[in-house]
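Of the protein chains in this complex, all but one are displayed in their positions.
Just so it is clear, A, B and C label the chains in written order, and each chain counts residues from 1 on its own.
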Amino acid sequence: MTERVFLVIGAGAGIGGHAAARFSRGGYHAVLARRSDDAGLARLVHAIEEDGGKATGTLLDAAADGSIEELVDRVERDIGPIHTVLYNLGAQIGNRTLGDTPHRTFELGWRLGCFGLFRLAHAVTPLMVARGSGTILVTSATAAVRGNAGQHSHAAAMGGRRMLCQTLNAEFAPQGVHIAHVVVDGSVDAPDTLGKLLGERFEAYKAAKGEDGVIDPGALAETYWHLAHQPRNCWTHEVDVRPFTDAPWWNDNPIPAIDTKSK
Amino acid sequence: MTERVFLVIGAGAGIGGHAAARFSRGGYHAVLARRSDDAGLARLVHAIEEDGGKATGTLLDAAADGSIEELVDRVERDIGPIHTVLYNLGAQIGNRTLGDTPHRTFELGWRLGCFGLFRLAHAVTPLMVARGSGTILVTSATAAVRGNAGQHSHAAAMGGRRMLCQTLNAEFAPQGVHIAHVVVDGSVDAPDTLGKLLGERFEAYKAAKGEDGVIDPGALAETYWHLAHQPRNCWTHEVDVRPFTDAPWWNDNPIPAIDTKSK
Amino acid sequence: MTERVFLVIGAGAGIGGHAAARFSRGGYHAVLARRSDDAGLARLVHAIEEDGGKATGTLLDAAADGSIEELVDRVERDIGPIHTVLYNLGAQIGNRTLGDTPHRTFELGWRLGCFGLFRLAHAVTPLMVARGSGTILVTSATAAVRGNAGQHSHAAAMGGRRMLCQTLNAEFAPQGVHIAHVVVDGSVDAPDTLGKLLGERFEAYKAAKGEDGVIDPGALAETYWHLAHQPRNCWTHEVDVRPFTDAPWWNDNPIPAIDTKSK
Partner (left out) sequence: MTERVFLVIGAGAGIGGHAAARFSRGGYHAVLARRSDDAGLARLVHAIEEDGGKATGTLLDAAADGSIEELVDRVERDIGPIHTVLYNLGAQIGNRTLGDTPHRTFELGWRLGCFGLFRLAHAVTPLMVARGSGTILVTSATAAVRGNAGQHSHAAAMGGRRMLCQTLNAEFAPQGVHIAHVVVDGSVDAPDTLGKLLGERFEAYKAAKGEDGVIDPGALAETYWHLAHQPRNCWTHEVDVRPFTDAPWWNDNPIPAIDTKSK
C-alpha cells in the first residue's frame, strides 16, 4: 500500500528535520535526504519513529547529475506519491569579497541554490500535474530579495531561485501544483547550518538574541504545514518570517536618531 | 469574567464574517463592527452563537471622529482584552479615470483605507504593549503593491496603508505586537462587497471563474488564524493569497505567444 | 508671446531651486512656488536672472483648497504652457513614535505628500493631454518603498504617493504624459529642509559624510533634466539616486561580520 509522502531535500536538524517531523505527525511518510552524516540522519528518522510516525532517510549528493531525479523515482516507486516536497538546500558561505569568491564557489552556489530546484521541478511536476495536485515548498532567504555586500554567490543563486519559483508558479499553479517561496528573514536555531557556521559561538549568539530571538524551526514547520494545506482557492506564493526582535530586511537597524535620509 | 476578544472592523458576509466565525470557534469572543445593515450583522452574530460561539455585533461609522477609539474602549471595558484585531475596511470604488475621481472620493478612500488603520493603531497599541502581546491583521489588496489604471483613490490609500503597516511593525513588533499585512490578490466570494459591486452578474462571474476560482473567505480565515497564532520567534509580516487559477499580479495574463518584451 | 514653462512646487534652496536653475538654463521659464520666505525665493529668482534665465517666484500654501489649482491656471494664462512640473513637497518631520504622531500631523503629511500631487494631477493633466505631451516629475524618498520606525506619517504619505504615481502613469502615459517617480535614497545638501532639521549640526553632518557624501542638488537636477527629455519611446517611470558612500535602503549598513541571517 502506498502512502502520502513528504520529501525534504536538505534534512538537517533545523528546518528540514522539523518539517519532516511535523508532516509525519500529520500522517505523512517523511523522506529525509541530506548530503552527509549518516548518524545524524538516523537520529532524525529514529526520533520520528519513536513519536509514532513513519520516516525514511537517505543520503543525497544534490549537485551530482541525476541524483535528485533518481531519488524522486525511487520514492514514488518504493514509498508512495510525493504530496509535498520541501527544497531546503542552500549554499550560504558567509560574507566573502568578490576577490575571495572563486568561480567554482559561485557556480556551486548556483548548482545548489537554483539549478537543483530546477532539476527537482523537472522531476516532480509531471507526476504532480498527472495527479492534479502537489506542493513544492522552497525555503528561501533574505538574499533572494536583496543583495548584501559579501553575498555574491548566495544572492545570485537565491535571486535566480525566487524568479524560478515565480515561473514555476505561473506554469504549474493552474495545473494544481502549489509553489510557495518562504523568505526566512532571520536566524534559525539550526545546529547543522548556522550552528556549524558559528561553531562554539553558537550558544552565546543565541543567548545574546534573547528569548524567542531566533526562529524555532518547529514553529516554522507549522507555517510550512499551513501552506501545504491551503485549499487551492486560497494559495500563498510568498511569505516572510522572522523573530519579533529582528528588524525586517527593509528596515534600518538601529533607527538613526535623525532621519537625514528622508526615510 | 473577561474573555479573549477578536475584533473585526469591516464585518460583512465575506472575509470579516468568516474570520469572526473562525476565531469564535477557536474560543475567542468575536466582536463584529460594520457600517450598516443591522439585519445582516445580526445574522452573522446569530450564526456564530448557533455554532456555540460568542459574538457581539455593533454598527460603526469608521470615518467619524472618535468612532474607532470609542469602540476599542467599549470592547476592552465591557467584553475583554483585544487579542487580535482585523482591519478589514477598504474603499474600492471600481475603475474611475482621474477626471471621474473627485477630491472628496480620494479623501474618503484615504480616511477608510489608511487613516482608519492609523487611528486604530493609536487606540490599541498602548493596550497591547502594556500586555506585551497582541495581533493586528490587515486585509490588503493588490493595489497596495502596484497602481493600476483607474485605481487612483484605492491604490493611494492602500499604498499608504502598506507603508504604515511597515512603520507599525518596526515600532511595535519588538514590543510584542504582531502586525501582518495580507495581500489579497484575487476575487473573494464576498456578497457584501464584490457581490454588491457586480450585482446580478455576481453568480455568473463566479461560475465563469470555475471551481475554486474565487477565494473562499473561510479558507482565508484559516490563514488569518494561523498568522495570529505564530509564536513570536517566527512572525510573518506579509503574505499573499489568490486562487490557483489566477495569475499573480506580477504576471502577464494571458502569456504572449512571443515574448517580445524580454520578460 | 508664451514660453515653455518649468513649474516647481516646493522650491527651496535645494532640489527645487537647482532644478529651476537647470531648466531655465535649458531655455524654460522657471516658475518657483514655495510656502514662505519671500526673501529666499527672490534670491533664487534673481540668481536665475543673473545667469541669463527667466524665472518667476510665487508663494503658495499647497495645503489650502484651490491653491495649486489657481497657480496652474495663472501660470498657463500669464506665462505659458507647463511643459514639466516638479512636485517637490514632503512633510518629513523626523522620527516620531506613534504616540508622538498626532492625528493632525498624520493628516498634514498626507495632504502635502499625497493629496497635493493628486490635486496637481487633476489640474495639469487635462492641459497636457490636450497638448499630447507633458512631464510630471515627483521627488520621492526611501519612505515610499519601505516604512522605517518613527516614519508613520511620512511613509504612509509617500507610499500612497508612489502608488498614485503608478496609477497616473497607467492612465496618462499612453496619452503622452510622462510621470517619473524619483526615489531620493540619500541626504541632500538642502539648506531649507535638511539644513533646518539639523540646524547648527548641518555642516558637521556633511563633513562627517566626507567628500561627495551628500547629494548635490545640482547633480540631481541633471537627472531631472534627462528624465524630462527622454523621447516617449523610452520613458523611465522610477529611478533611484544616492551618494556612492551610502548603502542603498535594501542593504545592511554596516555588513555583519557573520551572516547569521542567511542574507
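The working rule: contacts are C-beta pairs under 8 Å (C-beta built on N, C-alpha and C of every residue); 3 or more make two chains touch, one makes a residue touch a chain.
It should be emphasised that the depicted structure is a prediction, and the values quoted were computed from it without experimental measurement.
Novice: Check each of B:Ala143, B:Ile179 or B:Cys234 against the chain that is not shown and name the one that touches it.
Specialist: In the complete complex, the chain left out is touched by residue B:Ala143.
Novice: Quick one: say which of A:Leu59, A:Leu98 or A:Ala207 touches the chain that got left out.
Specialist: Considering the complete complex, A:Leu98 is the one touching the chain left out.
Novice: Out of A:Trp110, A:Phe202, A:Trp225 or A:Phe244, which residue would touch the omitted chain in the full complex?
Specialist: Missing-chain contact among the listed residues: A:Trp110.
Novice: May I ask you to list the residues on subunit B that touch the chain which is not drawn?
Specialist: Answer for subunit B: residues 90, 92, 94-95, 141-143, 145-151, 154-155, 184-188, 194, 197-198, 205, 246, 249-253, 255-263 touch the chain left out.
Novice: Could you pull out which residues of subunit A are in touch with the chain that's been left out?
Specialist: Missing-chain contacts on subunit A: residues 97-99, 103, 106-107, 110, 114-115, 118-119, 121-122, 125-126, 143-144, 146-152, 155-172.
Novice: Just checking the interface: what residues of subunit C touch the absent partner chain?
Specialist: Residues touching the hidden chain, for subunit C, are 166, 169-170, 173-174, 176, 178, 212-216, 219-220, 222-223, 226, 230-245, 247-248, 250-251, 255.
Everything below uses one rule, namely that only the chains that are shown with their structure count from here on.
Novice: Where the centre means the average of the CA atoms, what chain is farthest from subunit A?
Specialist: Result for the farthest chain: C.
Novice: To lay subunit B over its twin subunit C by CA atoms, how big a turn is needed, in degrees to the nearest 5?
Specialist: 180
Novice: Suppose each chain is reduced to the average of its Cα coordinates; what separation in Å results between subunit B and subunit C?
Specialist: About 33 Å separates the centre of subunit B from that of subunit C.
Novice: At least two other chains touched by the same residue of subunit B: list those residues.
Specialist: Residues 166, 169-170 of subunit B each touch two or more of the other chains.
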